[in-house]
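Every protein chain of the complex appears in place save one, which is left out.
We just call them A and B in the order they show up, numbering each chain from 1.
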Amino acid sequence: MSSDAMAIHQGTDVDSRPWVETLHGWVTTVDHKRLGILYILYALLFLAVAGSEAMIIRIQLMYPHNSFVSPQVFNRIFTMHGTTMVFFVGIPVLFGLANYLVPLMIGARDMAFPRLNAFSFWLTALGGFLLYFSFLGGSGLYGAGSAPDVGWWAYAPLTSRAFSPGHSSDYWTISLLVAGFGSIGTAINIIATILCMRCPGMKLSRMPLLAWLNLVVSGMVLIAITPLSAAQIMLCVDRYLGGHFFDTQAGGSATLWMHFFWIFGHPEVYILIIPAFAVLSEVIPVFSRKPMFGYPVMVGATITIGFISMSVWAHHMFSMGMSSYGNAFFVLTTMAIAVPTGIKIFNWLGTMWGGRIILKTPMLFCIGFLFNFLIAGLTGIMLGSAAFNWQLTGSYFVVAHFHYTLSGSFLFGIFAAFYYWYPKITGRMLSERLGKLHFWLFLIGFHLCFDLMHIPGFLGMARRIYTYEPGRGWDTLNLLVSIGAFIQGIATLIFVANLIISYFKGAKAGNDPWDAWTLEWSVSSPPPAYNFAVIPTVASRRPLWDLKHPEDPDSRYE
Amino acid sequence: MSAISTPLTETPATWNLPYKGKVGMASLIIAESAIFTIFVVAYLYYTGKSLTGPTPREVLETPIFFTVCLLSSSLTIHLASKLLERGKRGAFLALWFLTIVLGALFMYGTAREWHRLIYEHGLTISTNLFGTTYYSLVGLHATHVTVGLLMLTIVLLFGVAGRVGREQSARIDVLSMYWHFVDAVWVVVFTVVYVLGR
Partner (left out) sequence: MHRTTQKTDWGVVVGRAAGILVLLVGVLLAAGMCTASPRSDNPVPNIFDPRSTPAESIRDHSYFVLAITGLIFLVVVTLLVYVVVKFRDKPLTAGREPAQVYGSTQIELAWTIIPVLIVFVLFLATARVIHGIEDARKPATAVEVTAIGHQFWWEYRYPALGVVTANELHVPVSDPAHPTPTFLKLLSADTDHSFWVPQLAGKTDLIPNRVNHTWIDPHQTGVYLGQCAQYCGTQHGKMLLRVSVDSPEKFAAWVQAQKQPANHDDKASAGRRVFETTACINCHAVGGTNGTGRFGPDLTHLMSRDTIAAGAALNTHENLRLWIQDPDAIKPGSLMPAMKLSDADLDALVRYLETLR
């Protein structure tokens, strides 16, 4: 509930409500906006945690033979860093944005299943806390146990009882299983909401691209997260019921886990990046003052990505000894997916072309995204070429590549989303000055860290190593990479400071600070609990453009 | 402004979108199908790869009768659903109850088969690859049948209390979608385990 709305409707002074009541309201909420905010705050909390873990990793790797942390601790830290970032930062933030924005953008009052929405959030939240409880509760014999230390892929048979005594691997398995069910719940909700609750006139071809892309993502979640859940159930059977799914001593197959994991793992990375595409597809048009160039192709390309992404998984397994035909097949599908992904960059450039580009912070992050994602995609092509992959995978080259897609692209998209929609969510503008400082500092830190990180990769530095030998040409590079990481950390702190300061001191935003065109900008900032007093009827993809430009409405051209 | 109403070039005379219960259940079914697919893949991959122990051919007996029970329950639930749409509460309850009985019979059959496999043939989930994959796949299905039976029983209780009528038929339809899914999965599991896997 927005404080303004409450004051107006109940005539009470909000500040005098006991904080317990406010807390209770938040904990029991089924309002999609509040749940969206809860998801996002949750993700920010774990971003700080996983970011600190990254700092620990980089401090340890600043010098060869450093002893900042023991190998046992290092292995837990990199496992937790990866697991947390993917499952408890990436997924919550994308569901948080979807939760908040989709009903508003399609002219609905809430999601299709509000209680399922709340249940799914709390499942995800429980998963994260369970994973971190492993630091306390997982200890056993000689500290065997504690947080999982098997890498975020948890390859078999390293996760079997024989090689992972104690409960650390169980924390990994069960926390992700629980969070996975939460994700499936939210995906079901998003699909039902989009298909069943659009306002009159909003045909699927008139939906904002953010809604379309979240529809595709939700479909992917249904068929990509579930293979991981299945594999995790199998792992539990192995570890607790004496099963042999991945027990190589009993004829089981280590590669079967790899296949199941990556059948999840590859679509997962598209599940993470497509919402960033969605943000770009909303922000770039508004800040270029033009409609999205090629809306139908953007939708079609995304659906194509969704399908092809289910067929590329073994490009994560090029070194495990598949036949040349198997390898070649996955090279083909991996190269193929580069096409619909790559042409999106052209569509965004096409949107900016001939426009009037407003270089405010949301747009700066979008431009940064375009540059970074281009490079990420190109190093992805290098990795997709199986033979080249045999030298690049398992090394810091691939670590640099996926941080380019995650820190450089996904995170840039999320930052853009924050700067763009924070006014709508809170009613205040974020500081443009702090925003630009955040942007430049983060950009410099990012490039220092991850550009250079490619080099130790092709000089033979393997990944997931707690230390390295001096004199192999890796020493200075690692030091500079670590400095870049610290700079990103500082920039992120500036971002968090901006969020907090602007909440209290930011300029009032009004309904539509960016002069935008989708339905969420037609309601107050923050929106009232019921979203729309009257459910709108729309006639085009940009209903507010039609209102603001009655002489030249979009509806004439569609 | 807090409300938008755009001047339209065409007014949608009717704006009919699908029922969200059906879309939600269809989505759940898609997700569950993916889980079952992975278990089926594991089962097929490990066919013939056990290093020891009883093989499917040695110990499996095709459960024809109980399969017929389960598949017939799809028919009865379908009929029940149609009857409720026409407001025939009594007949609905009777057929609904029959569905539950048939489903329970299937579970009994599974329990009997497992008892035989464990105590007469010494096949457990930890015996060999066949044991692991068999009990996991059939067990996963049986768990879904159990959850289904639970839901059906809850509806039965509400029905007996007189609270299930024509107005609830959309929701009953959604539940019967789930039950049909469970049956369809059994067709696949049956084919993989008792036909192909031998």
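Definition applied: a residue touches a chain if its C-beta (ideal position, glycine included) is under 8 Å from a C-beta of that chain, and two chains touch if they have at least 3 such contacts.
Predicted, not measured: the structure shown is a model, and the values here were computed from it.
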| request: Please identify which of the visible chains the hidden chain touches across the whole complex. | output: A
| query | Among the options A:I190, A:V237, A:V331 or A:A509, which residue touches the chain absent from this view? | reply | A:V331
| Of A:G473, A:G510 or A:P550, the one touching the omitted chain in the full complex | A:G473
| remark: Only one of A:T255, A:S311 or A:S524 touches the unshown chain, namely A:T255
| remark: Touching the hidden chain, out of A:C196, A:C236, A:I343 or A:L547, is A:I343
| query | Hey, which chain A residues sit against the chain that's not shown? | reply | 70-72, 75, 149-151, 155, 157-158, 163, 248-249, 251-255, 288-291, 293-297, 319-321, 323-324, 327-328, 331-332, 335-336, 338-339, 342-343, 345-347, 349-350, 352-360, 364, 367, 370-371, 374-375, 378-379, 381-382, 385-395, 436, 440, 443-444, 447-448, 451-452, 454-455, 458-460, 462-469, 471-473, 477, 514-515, 549, 552, 554, 557
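Note that in this section only the chains that are shown with their structure count from here on.
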| field | Between chain B and chain A, distance of the C-alpha-averaged centres to the nearest whole Å | value | 34
| Residue ranges of chain A in contact with chain B within the complex | 112-113, 116, 184, 187-189, 191-193, 195-198, 200-201, 218-219, 222-227, 229-231, 233-234, 237-238, 241-245, 250-253, 256, 260, 263, 511, 519, 522-524, 528, 532-534, 536-539, 543-544, 546-547, 550, 555-556
| note | chain B contacts chain A in the complex at 1-12, 15, 17-20, 23-24, 27-28, 30-32, 34-35, 37-39, 42, 45-46, 49-51, 124-126, 128-129, 132-133, 136, 140
